[in-house]
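Left out: one protein chain. Kept in place: all the others.
Chain nomenclature is as follows: A and B, assigned in order of appearance, with residue numbering initiated at 1 for each chain independently.
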Amino acid sequence: MSRMSRYLEIGSSPHVTSGASVDVIMRNVVYALLPVCAFAIYSFGAAAALVLVTATLSCVATEQVLCRLLSRPSTVGDWSVTITGILYGLTLPPDLPLWMVAVGGVFAVAVGKFLFGGLGSNAFNPALVGRAFLQAAFPQAMTHWAAPLGDARFMDLPQSTLALPFVEPGYDAVTTATPLALMKFEGIQAANQELMYGLTAGSTGETCAVLIALGGLYLVARNMMNWRTPISILTTVAILTLLMNWLEPGDYPRPAFMLFSGGLMLGAVYMATDMVASPITNAGCWLYGALIGLLVVVIRFWGGMPEGVMYAILLANAVSPHIDRLIQPRVFGTRGGKT
Amino acid sequence: MTTPVQQPVTSVWSMYRAIVGIGALCALLIVSVFKATEGRIADNRARFLASAVAEILPEAQWTLAVAVDASGALVEASEGAALPGYLGFDADGNIVGAVITGIGMGYADNIRLLYAYSFELDAITGFKILESKETPGLGDRVEVEPHFLASFDRLDASLSPGGDALANAIVTVKQGEKVAPWQIDGITGATITSEAIGRILDVSASVWVPALERDAAAFAGRQPHEEEQ
Partner (left out) sequence: MNQPPTTDEFVKGLWRDNPVFVQVLGMCPALAVSNTAINALAMGLATSFVLLMSGISVSLLRRFIPREARIVCYICIIASFVTVVDYAIAAISLELYRSLGAFIALIVVNCLILGRAEAFASKNTVGRSVLDALGMGVGFTVALLSIGIVREILGSNSLFGIALFPDGFQTWTVMVLPSGGFFAMALWLLVVNRIKERQALKEPAQ
């Protein structure tokens, strides 16, 4: 509506736009992610910085090379692949060998994005595709967590970070388990404050729930993110956990633990809201969020793995076109049902 | 345009002739190949079992299949028992130990394993995975991880005073926290599989060890009977 021309414009719909183009939205997402990245580097040191840089560079480079190979105009300038890279980096363990980071980054963009047709056509969130590949390819390295706030984190790199390509990384002694693994295998729940302020082990960007939520609020305030998806996910998880915790308090954690631990906050705010792979309608977003929340709870409580946000979102991505078909807005002037 | 080409009608007789004839030829082929390979396949199965037994109970010269019946007594197993155990004998007919099949749910699917029980030590002294679909590189480390296998040098399975149950349940503990001889030192990163091994052993040994301790002596002095074929 912002740009009204004096001339009669003739073109196909849409005629009314919000004025926000892909690159404006994407740039703002990058701003919202900066505090999360900063905290990741503060918490895990130089290794996390290198992981984030490598992840972003590998994704951007892959996009550039593939655009060139396919003789398409470069889409690097619209920032979307930068976000894929940063988000992908934020989901990785901080002491992951950099060559694995690069392998996953190439996979994320080449298979997760370009195989489906590039920007706007990806069925799954590319960042999570990259992470899922690494999880399947290198399960040992992907379940190895550095302790946060180590003493020498800015001066020394972990032995594993600079492992040569194709060489099995060696590890330093200082490692720990994530709060979810502690909960699942030993029944120890971390305190709320530790989880909210990010004093626990985990992927580079998933530990500090508060900063992630603040970034999400910024995007919602600027009307650049559909708030229904994260709210729906978090509410579903909270309600289901409350129910289980009420039925059998000894076996299931409290809702706050579930909300602030693991990748749930990062996934709900930044991954599930991927504009391409999530439903279009508002009602669809509620349903999609509820599905992710349900899957997260099921995988975390009854699955073999301690964390399930990644698989929950990828599965929900797969059904989001069906959600869209299920909840089709009524065309103005017609009666519901038939079109 | 043109009338459809009339297919020559096939007589029912020629169809029967073809189907029955080919069926008979095929049946003949299958039966003859089955007869030709039967012996070798049985040999292979016996050798596979013998090599597994030799690996975990090397003292045994030959084995006798046994089972635990409904009343908890040890009996000679009938052909094709689901989860057989084997008493291991040396050349003089002394019982040197037992090898027992255990099964239970792992991470991906049922794990089927053999484990050796030593009467002398009242302990489990080794195991071998027969079938498992555990994640390569994670769950299958239970077969190679040295500290995990070290628990099986002598994994205590002694009986409670009453003699009808294990004195201490066999259990897998977190890596590095093994303090008692009946605990298995678990593997970080293969938690579920290593715990499953402990659970399978506990369930199986709770049934087998009381029966073995009470009844096995009755089998002492057996000699391998010659195969009557």
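Please note the rule applied: a contact is a pair of C-beta atoms (placed from the backbone, for glycine too) under 8 Å apart; a residue touches a chain by one contact, two chains touch by 3 or more.
From a predicted model like this one, the values you see are computed outputs, not experimental measurements.
Enquirer: Name every shown chain in contact with the chain that has been left out of the document.
Expert: Displayed chains contacted by the hidden chain, ordered by label: A, B.
Enquirer: Pick from A:44, A:138 or A:270: which residue touches the chain that isn't shown?
Expert: A:138
Enquirer: Suppose we count only contacts with the excluded chain; which residues of subunit A make the list?
Expert: These residues touch the chain not displayed: 97, 100, 133, 136-139, 141, 163, 166-169.
Enquirer: Which subunit B residues would touch the chain omitted from the figure, given the whole complex?
Expert: 7, 10, 14-15, 17-19, 21-23, 26-27, 29-30, 33-34, 36-37, 40-41, 44-45, 47-48, 131, 135-138
One rule holds for everything that comes next: only the chains that are shown with their structure count from here on.
Enquirer: Distance between subunit A and subunit B based on Cα centroids, please, to the nearest Å.
Expert: 45
Enquirer: Which of the residues in subunit A come into contact with subunit B in the complex?
Expert: Touching subunit B from subunit A are residues 139-140, 143, 185-186, 304.
Enquirer: Within their complex, state which residues of subunit B touch subunit A.
Expert: On the subunit B side, the touching residues are 107, 135, 137-138, 174, 189, 191-192.
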